[in-house]
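The chains shown are only part of the set, and none of them has been moved.
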Amino acid sequence: MFDGILKNVWDKKPLVHCITNYVTVNDCANILLACGASPIMADDAMEVEEISALCSGLALNIGTLNSRTVLSMILAGRKANQLHHPVVFDPVGAGASSLRTRTAKDLIEKVHCTVIRGNGSEIRALFQGACDTKGVDADAADITTEENLDAAVASAKAFSQAVNAVIAVTGAIDIVTNGQKTYLIRNGSPMMEKVSGCGCMLTTVIAAYCAANPDQPLDAAAAAVSVMGLCGELAFQRMKQQNAGTGTLHIALMDAMSCLDIETLDRGIKIEER
Amino acid sequence: MFDGILKNVWDKKPLVHCITNYVTVNDCANILLACGASPIMADDAMEVEEISALCSGLALNIGTLNSRTVLSMILAGRKANQLHHPVVFDPVGAGASSLRTRTAKDLIEKVHCTVIRGNGSEIRALFQGACDTKGVDADAADITTEENLDAAVASAKAFSQAVNAVIAVTGAIDIVTNGQKTYLIRNGSPMMEKVSGCGCMLTTVIAAYCAANPDQPLDAAAAAVSVMGLCGELAFQRMKQQNAGTGTLHIALMDAMSCLDIETLDRGIKIEER
């Protein structure tokens, strides 16, 4: 499954423009290289349009937003829209501050996002205007479980239709939907929460997969989510084998991404279509 | 020793707001996760008060200060003061430039700091107004040794009383004092200086420990200093066993923090009360 998606990434080696937070930016650059793409980080308003035009995809992340970089995100996003490059948006901490919620909503209005990826609380904040997120992690009430899965899928589909974007709500069970077709993905390890930036990294990988597969954003996003989750599982196994901790988990995650092959994905993927 | 301090961190999983330098920010986020807390990095003046209000502790670090982020530090610090959240301040490079010395002093005047952590040169620059630090490492003359220990303790106590904060002067021998009671800690490895950001990481861990133990800042700070030192020792042992270098040391430090338990701390802690 997703063989063609992955092969396109490896063949095309897409260049992905990232305007992202300074906390996890190095991991974003390295995970892009590990997945077969190339990163370029550039956030000055004077060059973002030119840089984005060189690339085939754009990843936007408001994890450490400020007025200077938000302007650059909008400029880069509009240029990417003009050129029909996929734009993947990560509304980090939407709901945790009014600045983040407002900025995220504004960005979605001004830039057409191909994919929006966030945790349950961030997506709810954008869709329902809720403003009670407790930081950059999802609130317990927003975590998708088998019990609330139907409601979570319905909500993701409705949001997808409202903003005309693929929505990826990641958590214990990941939901990826284009409003019509929905994938549920049960890969991943709870320990991934103990490595800062797994969400940010996933966002850039989605951008790479979409850049190499511009006509299949749903499948590209679902493939990236599955791959990242599986890499987290493989990394967790190595951490356990080595009786190690989260430093090793971090490195093993990068290793797993750079070593991934189709057979490993086919054997490990836990995906269901709804 | 410090069982209760650590258990509170693990139970409460405090959310710590960090306004810190971009050099070591990823390590700060990951060490917070490793020690049982959660990080949120946010430095825009328009949101720092709101973000800090969500958290239970604040870490401020001037390692790559600029006028934009210094303003945010003061806004966040005052909000944390209002809400009685612990504020931990790391005056990176105080004494190395007049901007840093002036900013650090100004911040201490405008924000009540619960704990100030620095090396001997930084603390001396703040206390004595000395301006001859040679960078971000302590000058040889400012390193605490068995020979100058009494004078160093007296100076730390006097500074603590002057600014009404717990002072943590870290180095070969760490001094943690609230002006009355003083801990001397002999954990750590000289090799930790070969990993960028051990001081910055410690500052955020102190913030996490204080956030979970708001009524015991002295013991919380001393526990964090001991834990960090011990993790450095464990990391150094693994580096040696694997015949490896400072890249491995870096990862092993994170591993040690994420795997730490009370028994390991009790066995390894080298602390003395004065």
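A and B label the chains in the order they appear, each numbered from 1.
One rule holds in what follows: a contact is a pair of C-beta atoms (placed from the backbone, for glycine too) under 8 Å apart; a residue touches a chain by one contact, two chains touch by 3 or more.
This structure is a prediction, so every number in the text was calculated from the model and none was measured.
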Complete complex - number of sequence copies, 2 represented: 3
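We adopt the following convention: only the chains that are shown with their structure count from here on.
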Subunit A and subunit B: spacing of chain centres that average the CA atoms, whole Å: 33
Touching residues on subunit B, where the partner in the complex is subunit A: 15, 22, 25-26, 29-30, 33-34, 38-44, 46-47, 50-51, 54-55, 68, 250-259
In the complex, subunit A residues that touch subunit B: 21-24, 26-27, 63-67, 93, 96-100, 134-137, 193-197, 244-248, 250-251
